[in-house]
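Apart from one protein chain that is not included, each protein chain of the complex appears where it belongs.
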Amino acid sequence: MGESMKTKQQQAYQQLANQSAPPRPVVRNVVCAFIVGGSICLIGQLFWSFLMSRGISPKQTAAMVSGFIALLGAVLTAIGVYDELGRFGGMGAALPVSGFANSIVSAALEFKREGMILGMASKMFVIAGPVIVYGLATAFIVSLIQYAIGAVVK
Amino acid sequence: MAYLMAFLIGGALCAVAQAITDLLKLNPALTMVLSVSAGAILSSLSLYGPLVKVASAGATVPLPGFGHVLVQGMLEGATEGGFIGLMAGGLKAASLVLTIAILAGFFLSLFFNPKG
Partner (left out) sequence: MTAVPKRMGNQTVGFSQPPRILSVATVAGPREGAGPMGSLLDLVVEDTLVGCKTWEQAEASMLESAVNLCLKKANMSSDKVQFLIAGDLLNQIVSSSYMARQVGIPFIGIYGACSTVSEGIALAAMIIDGGFADYVLVATSSHHNTAERQYRYPTEFGNQRPPTAQWTVTGAAAILLTSQVKSGPMVTSATVGKVLDMGIKDPNDMGSAMAPAAADTIHRHLTDTGRRPQDYNAILTGDLGMVGKKIAGELLRKSGLDLDGILDDCGLKIYSGSQDPHSGASGCACSGLVLGCSLWPQLASGSLRRVLLVATGALHSPLSVQQGESIPSVAHAVCLEG
């Protein structure tokens, strides 16, 4: 009885807490994310057009543009700019591959004080690791299904 | 035109991710994971390829584009080398960006400290 009473009290309280929490400024955040994310992609597109004009294949271009944006994110993280960009742009800064690089470089800088092996190198993937793991797992599953369907149809 | 589409589509992908993060109160790391997986699924449904055609960098630079690259790499590998090709193809396609990010983490940490 005591336990269920307690849960009820907790539920009532959580409702009160939810009502009291200031709403997230969703509209402002979405607009900022749009502008920051769009701008990063625009920078990527400038590089894209340049590479294509030099006669580089589309596939190679796509890889090089992503690599360039990642490098840009990495450098901006090292000089202490990317966290401000993220504070302003939210997912606009996190979603481009520069945000992926930010998650790696920020962790590498942060944890190097615990040593270059067990600090920097091992904790580098504290946020990026899950992105790689789940990305690869999802890609494997959907590709395998598509591959299997293709084999059956054939 | 290509620039405008890259800006609009890239911005829109980020805006959607932001809206999902805020409305469902997700942790940003979780949104990043979901985005890559969503990109992979859309890619296998042949929905992400057309987006890349229209938006170029606007679709490849955001993380769903990373999922798309993994899937396309696996499928290409599969046509050439069957199951083994599929296994090897994903990371092969994503190798440049992964290597750059990891090496940047290593080399930059030699010279820079977090500013807090």
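Side notes on the structure shown:
A and B are the chain letters, set down in written order, and residue numbers restart from 1 in every chain.
One rule holds for everything that comes next: a contact is a pair of C-beta atoms (placed from the backbone, for glycine too) under 8 Å apart; a residue touches a chain by one contact, two chains touch by 3 or more.
Here the structure is a predicted model, which means the values were calculated and not measured.
Looking at A:Phe47, A:Phe68 or A:Tyr82, the residue that reaches the missing chain in the full complex is A:Tyr82.
Residues of subunit A that touch the chain left out of the display are 7, 9-11, 13-14, 16-17, 20-25, 29, 77, 80, 82-87, 89-91, 93-94, 99, 102-103, 105-107, 109-111, 113, 126-127. Contact between subunit B and the unshown chain involves residues 25, 28-29, 114-116.
Assume only the chains that are shown with their structure count from here on.
Centroids of subunit A and subunit B (each the mean of its C-alpha atoms) stand 9 Å apart. Listed in rising order, the residues of subunit B touching subunit A in the complex are 2-3, 6-15, 17-19, 21-23, 25, 28-29, 31-33, 35-37, 39-41, 43-44, 52, 55-58, 60-63, 65-67, 69-71, 74-75, 78, 83, 86-87, 90-91, 93, 96-98, 100-102, 104-106, 108-109, 111-115. Subunit A meets subunit B in the complex at residues 24, 26, 29-42, 44-49, 62-67, 69-71, 74-75, 77-80, 89-92, 94-101, 103-110, 112, 116, 120-121, 124, 127-128, 130-132, 134-136, 138-140, 142-147, 150.
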